[in-house]
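All protein chains but one are shown at their positions in the complex.
Take a look at subunit A:
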């Protein structure tokens, strides 16, 4: 359940460290974003001397949430933190490595590049 002002960790090596959600993409008054949703975020903390810098507005897709993800087969998955991966307008990740286990839902939402880079898919 990510909403504007939520701070998220960055789960890839795209040189950003922490993002703050500004907007949930989807509908005009959409409240919350879950795993697999695209958000607009601002970079709150970045690795110094890199192309991405602080207070830059980027889009990201949410990889993991502390709020449980419920599947149709009854499986419920909860992560330890809220994390996102920085993407561009087409949905390709900006980084080259993904950290952490990725939920299978991302494959159905056509984030295949992210899923292929992930070390583990749940």
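We adopt the following convention: a contact is a pair of C-beta atoms (placed from the backbone, for glycine too) under 8 Å apart; a residue touches a chain by one contact, two chains touch by 3 or more; residues count from 1.
In the analysis below, contacts and distances are computed from a predicted model.
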Among "Sodium/potassium-transporting ATPase subunit alpha", "TRASH domain-containing protein", "AP complex subunit sigma" or "COQ6 monooxygenase", UniProt-listed name of the chain not shown
"TRASH domain-containing protein"
By the document's definition of touch, the residue of A:20, A:42 or A:122 touching the omitted chain is A:122
Selected residue (touches chain absent from view) among A:1, A:47 or A:75
A:75
Spell out, residue by residue, where the missing chain touches subunit A.
64, 68, 73-81, 100-101, 119-120, 122
